[in-house]
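Here is the structure we will look at, set down as structure tokens.
So, chain A:
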Amino acid sequence: MSDKSQWPGQNPEVVVLYCQHGLRDEAKGSAWYQESIGLSVRAIMMPCSSKIEVSYILKMLESGADAVEVVACPEKSCKYLVGSLRTEKRIEYVRGLLEKIGYAPERVGISRKLSQSPEQLIDLARARADAVRPFGVNPMKKGESH
Partner candidate 1 sequence: MKMLVGSNLERRLAAGDFAVTAEVGPPRGPDPADVKKKAGILRGVADAYNVTDNQTAVVRMSSIAASKILLQEGLEPVMQIVCRDRNRIAIQSDLLGAWALGIRNVLCLSGDHQSAGAGGKLKGHPGAKNVYDIDSIQLISVIKGLRDGAVQEGGDSISPAAPFFIGAAWTPLGPPEKFRIIRLAKKINAGANFIQTQAVYDIKRFAEAVRRAEDMGLTDRAAILPGIIVPRSAGMLKYMNANVPGIEVPEEMIRRMKDASDPRVEGIEITLELIDAVKNLSGIKGVHLQAIEAEELLPDIIRSAGLLPRPRIY
Partner candidate 2 sequence: MIFAEWKPLDELIDKLKTHKKVLLVGCATCVAECAAGGEKEVETLAPLLRMALKKQGYSLEIVTATLEKQCEWEFVEQLAQQVAEVDAIMSIACGIGVQALAERFDPMAVYPGVNTSALTIREEAGLWAARCAACGDCILGETFGYCPIARCAKSLLNGPCGGTRKNGKCEVNEEVDCVWNLIVERADERGRLESLSKFKKAKDWSNSRQKRVIREELRQ
């Protein structure tokens, strides 16, 4: 089955939730949107990746995001010491939940990065988009019956 039919006239929408220390460019503000080749990115800054709740991720997928990429600081760099470690466990948990309801766990991922440029964040989102491409558009997108 060709890729294009899984994505009729649209590109994957990836939400990037990043720790404030994950992006070195403060000029971007706390939430921004960018379209790039083959995907669109909605980026939201968190004070620490550990502020991300499982319910936020599920609600983003429920409202149509095709994938969610969390950018957390490497373990030894977390300013809250154990924050990014806890995030990792939550990501594992939500991937397990998705699998239980027949969704590809690949729709949620986590990268451990510090001080990225906006372009680097977009690249992380692109990698996530590539990972979910085989699974097609999120069934929850408006107008989709299945």
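Candidate selection criterion: all candidates are chains of the complex that A comes from, given by their letters.
As a working rule, contacts are C-beta pairs under 8 Å (C-beta built on N, C-alpha and C of every residue); 3 or more make two chains touch, one makes a residue touch a chain; residues count from 1.
Model, not experiment: these values are computed from the prediction.
Here chain A appears alone, and the candidate among 1 or 2 that touches it in the complex is 2.
In the complex of the two chains, the chain A residues touching candidate 2 come out as 53-55, 58-59, 61-62, 97, 100-103, 139-140, 145-146.
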